[in-house]
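Accompanying notes for the structure given below.
Heads up, one of the protein chains got dropped from this complex, but the rest are sitting where they should.
What follows is chain A.
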Amino acid sequence: MRKSNMATEALRAENPDSIEALSREAEALKARLTEEKAKLNDVDSCVIGQRLESLQNFNIKPRRTLKGHQGKVLCMDWSSDKRHIVSSSQDGKMLIWDAFTTNKEHAITMPTTWVMACSYGPSGNVVACGGLDNKCTLYPLSMEEDPATKKKAIATHTSYLSCCSFTSSDHQILTGSGDSTCALWDVENAQLIQSFHGHAGDVMSIDLSPTETGNIFVSGGCDKVAMVWDMRTGDCVQVFDGHESDINSVKFYPSGDAFATGSDDATCRLFDLRADREVNCYKKDSIIFGCNAVDFSMSGRVLFGGYNDYTVNVWDALKGTRITILYCHDNRVSCLGVSPDGTSLCTGSWDYTLRVSADI
């Protein structure tokens, strides 16, 4: 060992702030946390679920097919008008659909392929998207002008943009990136308000709390953990582990007290914020492919998962059982979302199409 290295070693051994000392302390805390959490697990979710009546006559079917992308559909989002949908694709395009008529109202071409994230502004007048360009770009929608002429770059990351979501207004947007951070941006000035460091791998998905006082959001990523963040301070306030592979999707339970995850380990899970632990795991021996996207029905009773085996598994979120399987695509289901009024489910796929399913 070289002399200088030896000196550093010696310094570290004495220093309580050394990485070794810090990680020892962290490990001890982790062990205590696991113990604390286990103590509070006084009832199994299956026991509670068993008391509930099974859901009968579940009968949702594809009602619309949205054709127009020339590549894999990677992301979709509903407009607050419950009628329009934005989707983005590997082909470098973002399309705005009227889901009732299946007409395309806007087609926006991005500078790069693989547009992995897109999001509708709460007003329904703007959309934002990004991907391999490492940017999040805003497009105001108007019938008179081409949205591309009014485009505006809001956010820049040091790696690809994996997800984005407006907060309660068009004025702020939250982004997640392959650079393992999330960030909150001011749309008007295109300025960073807060950044969120803590993930040890690519961030794949984010979701804002549906409660108005929440001020929190959840993120999931390739480090297999989901993190809950305080938007105002930038602090990670809760960490949820359990998944054995990348978390691809996170979504709050409608009450805001729990969230679901979809993972490459072929399971979906439910994590409870107040109990600070996993409370349900949705899996079957026959399901061996990863889950890319999850969303709840309006009451939270039904959890939809879009999988790599081309299916959508429909789970009873409280009983933990599978209700049915939807076969509506010819390739991976990459994204899905329940409409804001809860009447229908939109799914996007690597088969280049989106479908809108409903129970009629």
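Operating definition for what follows: a residue touches a chain if its C-beta (ideal position, glycine included) is under 8 Å from a C-beta of that chain, and two chains touch if they have at least 3 such contacts; residues count from 1.
Just so it is clear, contacts and distances are computed from a predicted model.
Per its UniProt entry, the chain excluded from the display bears the name "G protein gamma domain-containing protein", taken from "Ras-related protein Rab-22A-like", "G protein gamma domain-containing protein", "Ribophorin II" or "V-type proton ATPase subunit a".
Listed residues A:Gln194, A:Asn215, A:Gln238 or A:Asn331: the one in touch with the omitted chain is A:Gln238. When the missing chain is restored to the complex, the residue among A:Arg32, A:Arg232 or A:Lys284 that touches it is A:Arg32.
Even with one chain removed from view, chain A keeps its contact list with that chain: residues 4-5, 8, 11-12, 15, 17-19, 22-23, 25-26, 29-30, 32-33, 36-37, 40-43, 45, 48, 52, 55, 58-60, 63-64, 82-83, 99-100, 197-198, 235-239, 253-255, 257-258, 272, 274-277, 279, 297-302, 317-318, 338, 341-345, 356, 358-360.
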